[in-house]
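For this view, one protein chain was removed and the others were kept in their places.
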Amino acid sequence: MRRKISLKPITLLLFLSTSFFFGQEEAEHVEVKTDKKTEIKEYIQHHLQDSYDFSLFSYETESGETKHIGFPLPVILWDNGLKVFSSSKLHHGESVAEVDGSFYKSYHSKIYKTDASGTINYDEEHHATNEKPLDFSITKNVFTIFAIGLLMFFMFSRMAGKYRKGNTVPNGAGRFLEPIILYIRDDIAIPNIGKKHYKRYMSFLLTVFFFIWIINLLGLTPLGVNVTNNIAVTLALALLTYLITTFTANKSYWGHIFWMPGVPWPMKIILAPIELLGTLIKPFSLLIRLYANITAGHIVLMSIIGLMFIFKNWLGSSLSFGLAFALSLLELLVAALQAYIFTMLSALYFGSAVEEHNHADH
Amino acid sequence: MEKLINDFSIGLFFWQLVLFIGLVLLLRKFAWKPILDAVEKRESGIEDALKSAEKAKLEMQNLQADNQKLLQEARMERESLLKDARDIKNKMIEDAKGEAQDQANKIIEQAQAAIESEKKAAIAELKTQVANLSIEIAEKVMREELSSSDKQLKLVESMLGETKFN
């Protein structure tokens, strides 16, 4: 009871202060605010997208020139033959890159084929209609995935090396990682898949858990990499779950999809397509969940950070700083939670694929 | 939805798929297998150790119980031996006592019998001697009495007088 009472004035204060800030802003800097707002919006949009070079930040020099700090990455295109060139040629979409007589320009983080002057044609909805070459570039995200893969490989093979030497007690990073590995084995894999089959899936489950977790965490660092908010990445992960489920499934799994036992035959015919669709929806929900959670987290977090620059006064900025801090902590939790849920649901689907139904029980 | 499909990058998808499958396979060979095997080995080792400890404890308990039993048995045996010895002793004493009593009784009986027979013999002798003596006395008396004819006649007379005719 006491707690409730003490909370009231704070809420009131918050409410009053926000209206006060906004009032002030509207009165004085209408122009500046809209400008900043669109800038922040664009920045967030940009942040959520992949890019062809690894840029940490960019700034404007006094002469009005935009400078990017970072390093270029290779662009690999398939356009009547393999074309490899450095992304520094693209100049962040500011100029046209000429490779073997073809011209390419990046526009909204996508490479389009253009003419020498770099014209981009738009349709009525302002989408570019230029031809898109098949793009297998080592983008920032691919680079990050590669780096994470290397990191994981070295981390875990080093850990494994210590175990292989007959070390019975974990030490170093193993002391932290082993309980997590055991947790995945004992609390995710074994209860959902069953003791008989779980070993087959352990490699995938462990890799997927650590991969998503580490990459989510990396997304929260100021490096600005942001891999799991790409639908392509999550689709690849979910597709693997789907493929593994499909290819390791036993007879009874398919039996339950196409000819559900224990229901009258007209129902069986109705159920079969529903169940078949269900097998597709399951991994689809996996990919959407991961993608949406991480994207939403990034948008909210960056918007609140952006508010700091909109308020431009100490109270508002410090408030949004506090909020951003709290949300970052929440995002830390979400990073682990999404990895857990992805692993958990994958294990559940694998479990349903290898489950042995005992019809005497029904 | 449209935006999602528009944002979809085949290149990223391709790379993610390839790199991730590679990562899974590499880690399976170089990390997960050894780690899980080692953990499993350790777990089974711990389990075995616990089991053997439990077994040793049980054995120990059994041994102790055996010891206890043996001790108990020994004690019982000792007790029974002692009891037997005591019984034998008592019996021997009892037997000895009984035998002695019997012997004594027999001796007394024999003695009594001997005394009786001696007594009888003595009485019989005495009787014969008394008879002899009285016969001798009677002879002597007779001779004296019947030395004269008078006296003979007198006797006859008195005897006849004593005898009454009925």
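Labels A and B are assigned to the chains in the order they are written; within every chain, residues are numbered from 1.
Operating definition for what follows: contacts are C-beta pairs under 8 Å (C-beta built on N, C-alpha and C of every residue); 3 or more make two chains touch, one makes a residue touch a chain.
Methods note: contacts and distances are computed from a predicted model.
**Q** UniProt protein name for the omitted subunit, picking from "Fe-S cluster assembly protein SufD", "ATP synthase subunit c", "Dihydrdoorotate oxidase B, electron transfer subunit" or "Formate dehydrogenase beta subunit"?
**A** "ATP synthase subunit c"
**Q** Among A:98, A:187 or A:356, choose the residue that contacts the chain missing from this document, as touch is defined above.
**A** Considering all chains, including the one not shown, the answer is A:187.
**Q** Pick out which of A:48, A:323 or A:341 touches the chain that's been left out of the picture.
**A** Reading the full complex, the residue touching the unseen chain is A:341.
**Q** For chain A, which residues reach the chain that was dropped from this view?
**A** 187, 191, 285, 288-289, 292, 340-341, 344-345, 348
Throughout what follows, only the chains that are shown with their structure count from here on.
**Q** Just how far, in Å, is the C-alpha centre of chain B from the one of chain A?
**A** 92
**Q** Touching residues of chain A toward chain B in the complex: what are they?
**A** Within the complex, chain A touches chain B at residues 49-50, 76, 110, 127, 134-139, 141-142, 145-146, 149, 152-153, 156-157, 159-161, 163-164, 167-168, 178, 181-182, 185, 199, 202-204, 206-207, 211, 230-233, 235-237, 239-240.
**Q** Going by the contact rule at the top, pick out the chain B residues touching chain A in the complex.
**A** 4, 6-17, 19-24, 26-28, 30-39, 42, 45
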